[in-house]
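Every protein chain except one is present and positioned as in the full complex.
After this line comes chain A, so read on.
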Amino acid sequence: MAAPWLSLRLVAPMWNGTRGIHRLGGAVVPEGNQKKERTILQFLTNHFYDVEALRGYLLQREMSKVHMKNRSFTWLEEQHGPYSAGAFFILKQGGAVKFRDKEWIRPDKYGHFSPEFWNFREVPIEAVDASDCEINYEGLDNLLLLKELQSLSLQRCPHVDDWCLSRLYPLADSLQELSLAGCPHVSERGLACLHHLQNLRRLDISDLPAVSNPGLTQILVEEMLPNCKVVGVDWAEGLKLGPEEQPQDTASPVLA
């Protein structure tokens, strides 16, 4: 979820430059402005130690914010059970969870969510929608508490990369649906370690900018996971632009 202050545009252009380097956060600034701001910033950084130090400090602050968001909630497991602990982590990040036989629980635009899930000690979580959340490798500790997860959506997560994908194998017994659409740091090397997820029935790998050859990657992933329907790039996409497939599973949220 993009930080709330981004939409306010009250912050100086320096934020854009710092974020633009490491692509933390999701707001888009028009290309021309971005370039001009970047060269001015570059010039200042190369000539003034203060500017360089300030930029370094701001970058460190961004990174420590992400770390804070991904701190471990496993201590909640003893008191409330693994499902509630995992749900708390996801809801705090801004994602949505669905317990078995219950409705989707989502935080509203202020980040508040209903505390009813604290009572669901024994009810496993079926589906998690962590789109646009800032989950990273350490945060997956909390996600892996949910042993009976069936559907996971990590669309457009800015910090999910190949290392994170190699951590998903504990969910192999239950995971049936996985969506990685739009993740900027996932490449074909991370997709290679999805072969552990033998129960996967639906995998969405569309719009991955870091994958070097989307068509070939899709073919190789389809070979790797023979029982899975891989939704991604139509490998004849050079010839025509087809519409992306609509999701058939009504339990999962509508893909943006």
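Keep this in mind: a residue touches a chain if its C-beta (ideal position, glycine included) is under 8 Å from a C-beta of that chain, and two chains touch if they have at least 3 such contacts; residues count from 1.
Note that in this section contacts and distances are computed from a predicted model.
*Asks:* From the list "Collectrin-like domain-containing protein", "Small ribosomal subunit protein bS16m", "Coatomer subunit zeta" or "FAD-dependent oxidoreductase domain-containing protein 1", give the UniProt name belonging to the chain omitted from this structure.
*Replies:* From the choices "Collectrin-like domain-containing protein", "Small ribosomal subunit protein bS16m", "Coatomer subunit zeta" or "FAD-dependent oxidoreductase domain-containing protein 1", the unshown chain carries the UniProt name "FAD-dependent oxidoreductase domain-containing protein 1".
*Asks:* Which residue from A:Lys147, A:Arg167, A:Arg201 or A:Lys229 sits in contact with the chain not drawn here?
*Replies:* A:Arg167
*Asks:* Considering the entire assembly, which residues of chain A contact the chain that has been omitted?
*Replies:* The missing chain touches chain A at positions 21-22, 41-42, 45-46, 52, 55-56, 59, 63, 137, 162-163, 165-167, 169, 187-193, 195-196, 212-213, 216-217, 220-221, 223-224.
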